[in-house]
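Note that one protein chain of the assembly has been removed; the remaining protein chains are unaltered in position.
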Amino acid sequence: MDLALAPLDVQRIRQDFPILSQTVRGRPLVFLDSGASAQKPRQVMDAMRACMETAYANVHRGAYHLSEVATENHEASREAARRFLNAARVEEIILTGGSTSAINLVAHSFGRGMLKPGQRVLVSEMEHHANLVPWQMLRDDGRGIGLGFIRITDAGELDLDSLHAELRKGDVGLVAVTHMSNVLGTVTPAGAIARMAHEHGARVLFDGSQAAVHRRVDVQALDADFYAFTGHKLYGPTGIGVLYAKHELLEAMPPFLGGGDMIETVTLERSTWAAPPARFEAGTPPIIEAAGMKAAIEYVEAIGMEAMEAHERSLVDHAMRVLPEVEGLTLVGSAQDRGGVFSFSLDAAHPHDLSTFVDRRGICIRAGRHCAEPLHERLGLESGSARASFGLYTTHGEIDALAEALREARRFFA
Amino acid sequence: MDLALAPLDVQRIRQDFPILSQTVRGRPLVFLDSGASAQKPRQVMDAMRACMETAYANVHRGAYHLSEVATENHEASREAARRFLNAARVEEIILTGGSTSAINLVAHSFGRGMLKPGQRVLVSEMEHHANLVPWQMLRDDGRGIGLGFIRITDAGELDLDSLHAELRKGDVGLVAVTHMSNVLGTVTPAGAIARMAHEHGARVLFDGSQAAVHRRVDVQALDADFYAFTGHKLYGPTGIGVLYAKHELLEAMPPFLGGGDMIETVTLERSTWAAPPARFEAGTPPIIEAAGMKAAIEYVEAIGMEAMEAHERSLVDHAMRVLPEVEGLTLVGSAQDRGGVFSFSLDAAHPHDLSTFVDRRGICIRAGRHCAEPLHERLGLESGSARASFGLYTTHGEIDALAEALREARRFFA
Amino acid sequence: MSDLLELYPPEIRDHARKPRNRRRLECVDATARGDNPLCGDRVEVFLRLEDGRIAEASFLGRGCDVSQASASMLTGAVGGLGSKAALDLSEKVREMARIGTVPDGERFEVLRSLAGAAKFPSRVKCATLAWVTLEAALRGGQEASSE
Partner (left out) sequence: MSDLLELYPPEIRDHARKPRNRRRLECVDATARGDNPLCGDRVEVFLRLEDGRIAEASFLGRGCDVSQASASMLTGAVGGLGSKAALDLSEKVREMARIGTVPDGERFEVLRSLAGAAKFPSRVKCATLAWVTLEAALRGGQEASSE
């Protein structure tokens, strides 16, 4: 069956998400904040419960059967993540607490461990703070590592000329950019970015927190050196994320956190490090979360990434038609290649007031700067923006309901 | 009602833990590895599910009702942890991914941010790697911070003379010791340690990963500067732990991880930090795990820490009677003040073989060095040890079953 | 709809639409700027003192209706107060916005409209931003943050 042709049965899918049957003051809940964190299907909850009810023990440590089963299950989650990203080897998958931990890990182990004084990290103007602040902290750590910026165009796309100009300075050790903006919806040309970076001897990290939810990711095809995503946006639990990194890099990188399970030998005076991935996974791992993330990956795999992409395209098309019809509404960003995240402002109302207003109609949207202050400054949006972001359970009707509520808000605040 | 007199109804409690009704080859599961990670009661699973089914959204960010409810619930978990530790202020509670993350946070934010070149950190010979390796890494980070060791006695107690001798050198900035050994069961005199450290101008961190499960902890009474524990050993989920730190310290400490929610303002060039606890909680927090940890805290509070302590004392007394009767068995450590963790070796069998043998009788014990290699070296246990550790669901009968299986093992391997 | 009006009662909407004293003062004895970095709301408070009392107050800012209306009301409410009394009042307003109970006193006839914020936990900061800023100004600080 050609999955790209199989339409998504949204109504059936919605039944997997118990929270979506809630009503708010008699109206159905319209959850349009999946970009901040997605809702969870029953399958994920069941997997977490099964982990605790039938096969729970600490992993990697016990020589007894229950612990062996728990360890096998845990490693099966790593394998699911490998498959999801199409990594070449399962040892290239580090389980972290989320995207933020994953990127901080790179900033420490690679940034402090392998970049040389005088080298720079490049980030773009549209990064989430998770992919900006760790690099500022690296720059300020007194190691002589610099930080440069890739400009974006007014349409909200990555300015490849700016990237090129920065790379040509010859001092770039790492390009760290988002694969999809959590504000603009812009999908960046990751393959081209990796190629350009590599031509100039730089490594490349993609923040895939948003992209991995919306597009099929193939780290080998992209030739990514590092790729990070976070479980809770992929319909999985909080407290878990994935860092993919090329094996050659992981082998050369020193550890980040110290503790159990990441060492080879320990004496009071000295420790030696275990091989990857263990080296980067100090302490008891997120065992229950890994079970949930595996279920989430299997859930989206069963639906099919192509079907999800097709559904999202239809939502994006619908939103692009419906939202601009709301008088006084301005969309933020107009990238060619975009996913289901729409930020906007309304002439008559501050985003915060808007969000509160539509909430009373059961519609959940975000207001603020979405952890991307520099981007809002860059776009002159000092008051932030309102944002609607879609999940695989989002319907056209929900977008219509938002548009209608925005019209009412305009009348209320006018 | 005097809780110390209320006996624990173990049979009723066991019904809360679905996994304990498993049978292994027709024999009931005997789980004696709670020190590595405890099993979870239904109440914890239900709380996590309820979080996902009824009140899930990202926290601290949304201006809509669902997110407000999620935020309130999340902050209620922080309050539960504050109450559990009797911290003075809820802002003194940092939610982390576990003890390991908590201690690494201190090693970075306090160790790299506030200790001065020439100062030393003191750890003991009986630390878990989680409270040793981060300090080795700090020492090796080129900042001139040293590392010293507090000796232990042959009985497996902290040698307070050694602590005193080290403190008198006048260069100790932090004493970082376990509050209860995960190998020896030794409970350390935390109050006295804190007093001695403070008299010499040093701060003190307690690794409470084991202690918090077995004893009522009062960080104010102990006058602890830092206190860490981990959710999964306290009958809660993986992926969550707590760092308590005095507010004056948190206010002065720079952040550890960079990302969303920990900043006050961000421009491309500069960021300023939010107030504690947010400063130390970059990224989406463990929302579902916090719900589970709160349920776990409420679960043990409902039983009563005093009743749990009484139950444990009776288990410890029973084990002290029954285990030494097994021919060829040597207990590791003989501290006066000890909790329900027993490591031992058997003359006829290597710990690994022992563990496999008793596992076939449905008994889960650990074999190895329990992430405490230096301690095993110190005690001349190069082959590690076997370990049985108790939870609130452990029965006298289970300890008897272990003793019986050890006898059989001795016959098998002799 | 009804409870939306608790956050946006007529007074709030009126002050948001027609902010009072929205300007920089010529002579400023105390001033501070307050920011809510999460949403970008900003309030600058300017005070002119006479004999230790607030003779004139004004503000500049940007942000949601609640934050700007609150600042506008503030400039009217603090006139004539000494520093200690103004700090007292400010603490009461912040408490009111948090728990929703309106204290007695004539100054609360207008300010009571900020009590509705209590039902909207994520909006309490909007209602209190101007007051936190006032406190910073009176205490000689330069910056305040509602985070």
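Here the chain labels run A, B and C in written order, and each chain numbers its own residues starting at 1.
Basically, a contact is a pair of C-beta atoms (placed from the backbone, for glycine too) under 8 Å apart; a residue touches a chain by one contact, two chains touch by 3 or more.
Given the structure is predicted, the values throughout are model-derived calculations rather than measurements.
K.L.:
From the touch rule at the top of the page, work out which displayed chains the omitted chain touches.
P.N.:
In the entire complex, chains touched by the missing one are A, B.
K.L.:
Of the listed residues A:P18, A:P41 or A:G62, which contacts the missing chain in the full complex?
P.N.:
With A:P18, A:P41 or A:G62 as choices, the missing chain is touched by A:G62.
K.L.:
Can you say which of A:V24, A:A76, A:V90 or A:A274 touches the chain missing from this structure?
P.N.:
Going through A:V24, A:A76, A:V90 or A:A274 one by one, A:A274 is the residue touching the chain not shown.
K.L.:
To test your reading of the contact rule: which positions on chain A touch the chain that is missing from view?
P.N.:
61-64, 67-68, 71-72, 263-266, 274-275, 278
K.L.:
For review purposes, identify every residue of chain B that touches the missing chain, sorted by number.
P.N.:
Output for chain B: 349-353, 356-357, 360, 367-369, 373, 376, 381-384, 412-413.
As a convention for this text, only the chains that are shown with their structure count from here on.
K.L.:
Going by C-alpha centres, which chain would you call the most central?
P.N.:
Chain closest to the assembly's C-alpha mean: A.
K.L.:
Approximately how many whole Å separate the CA-defined centres of chain A and chain B?
P.N.:
Comparing mean C-alpha positions, chain B is 31 Å from chain A.
K.L.:
Compute the distance, rounded to whole Å, between the mean C-alpha positions of chain B and chain C.
P.N.:
46
K.L.:
Would you please write down the residue numbers of chain C that are in contact with two or more other chains?
P.N.:
Residue numbers touching two or more other chains: 37-38, 120, 123.
K.L.:
Where in chain B do residues touch at least two different other chains?
P.N.:
61-64, 67, 263, 265-266
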